[in-house]
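Now for chain A:
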Amino acid sequence: MIDFFSILLLLAGALFFLAGTVGLLRFPDLYTRLHALTKADNVGLGLMIAGLALQAESLSAAGKLVLIWGLVLLAGASVAYLIARGALLRGVLPWKR
Partner candidate 1 sequence: MGGLLSDAHWGVLLILLPLFGGLCSFLWPGAVKFIGLATVSAVALSVVGLGDQLLTTGVYHHAVGGWGAPLGIDLYADGLSLFMLMVNALVGLGVSIYALDYFDQGEARRFWPLWLLLLGGLNALFLSADIFNLYVTLEIVGLAGVGLASLSRSGAALDGAMRYLMATLLGSLCYLLGVALLYHSAGTVDIPLLAERLESTPPVWAALGLICAGLALKTALFPLHFWLPKAHASASAPVSALLSALVVKASFYILLRLWLEIFSVRTEGVDDLLGALGMAAIIWGSLQALQQTRLKLMIAYSTVSQMGYLFLVFPLAAAGAFSAWSAVAYLILSHALAKSSMFLVAGNLMHFGGHDRIADLDRAVQRLPITVGAFALAGVSIMGLPPSGGFIGKWLLLNEALNQGRWDLVIVMMIGGVLAAAYIFKVLGFAFTQAPVTHEPKGVPAIMEWSALLLAVAAIVLGFLASPLMLILGIGETVQLMGAGQ
Partner candidate 2 sequence: MEAIDIALGLFDLLLVFLLLWLAWLVMSSEDLFKAIVLFVAFGLLMALVWVRLEAPDIALAEAAIGAGLTGALLMAALDRLNAVKPMPAAAVVTSAKREQPSLPSKVLPLVALVLIVLGLGYALLSLPDVADGLVPNVKEQMAQSGVKNPVTAVLLNFRGYDTLLEMVVLLLALLSVWSLGGVRKLSPRNTNPVLASLCRVLVPVLILVSCYLLWVGADAPGGAFQAGSVLGAAGVLLLLSGWHVEQKILLWPLRFILVLGSGVFIIIAAVLFFTQGGLLTYPVAQAGWLILLLESAATLSIGATLAALFFGGIPKSRVDQ
Partner candidate 3 sequence: MNWHTWIPLFVVVSSLLPGLIIFGLPEERVGLRTILNLTGAVIKLLLVSWMIWGVYQGDHFETRVALLPDLDLVLRAGPLALFFVALSTILWLVTTIYAIGYLEGSPNRSRFFGFFSLCVTATVGVALAGNLITFLLFYELLTLATYPLIVHRGTDTARRAGQTYLRYTIFGGALILLGTVWLYQLTGTLEFTPRGFLTHIDPQHYPALKIIFVLLIAGLGVKAALFPLHGWLPQAMVAPAPVSALLHAVAVVKAGAFGIVRVVYDVFGVEFSADLGVTTPLAWIAAFTIIYGSLRALFQDDLKRRLAFSTVSQVSYIALGVAIAGPIATIGGVVHLVHQGLMKITLFFCAGNLAETLGIHKVSEMNGVGRRMPWTMAAFTVGALGMIGAPPVAGFISKWYLGVGALEAGQDWVLLVLMGSSLLNCAYFLPILYSAWFKPTPKSWPEEHHFGRQETAWALLLPPLITALMALAAGLMTGLPFSPLEWAKIIAEREFYQP
Partner candidate 4 sequence: MNIPMIYALLGITLFSVGLYGLIVREHLLRKILALNIMGSGIFLVLVALGKRSVGDLPDPVPHAMVITGIVVAVSATALALTLMLKLVEVSGSAVLHDAPKERS
């Protein structure tokens, strides 16, 4: 039963990663790509962590996994912001149809 949930969560996570990657490759400009990447990564990673946490041997191991997710969220959000800001400051204009 736990295995089943794990697999489900992991697959869902993988799907988000896939979507994020497609977005990264297909979106027209930096800002939209960033959007796709961070959104997909944060959620995808969260799902994967959840899937793995179910398999963890101890509570502390699961805790570590969650900590990783927290750190990645923090870093991802900040870095995405910094990149976007840097791009704006350098005069990279958002894409318009």
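A few notes on this one:
Heads up, the rule we're going with is that contacts are C-beta pairs under 8 Å (C-beta built on N, C-alpha and C of every residue); 3 or more make two chains touch, one makes a residue touch a chain; residues count from 1.
Basis for inclusion: all candidates are chains of the complex that A comes from, given by their letters.
All values reported here derive from a predicted model rather than from experimental measurement.
One candidate from 1, 2, 3 or 4 touches chain A in this complex, that being 2. Taken in their complex, chain A has these residues touching candidate 2: 71, 74-75, 78, 81-82, 85-86, 89.
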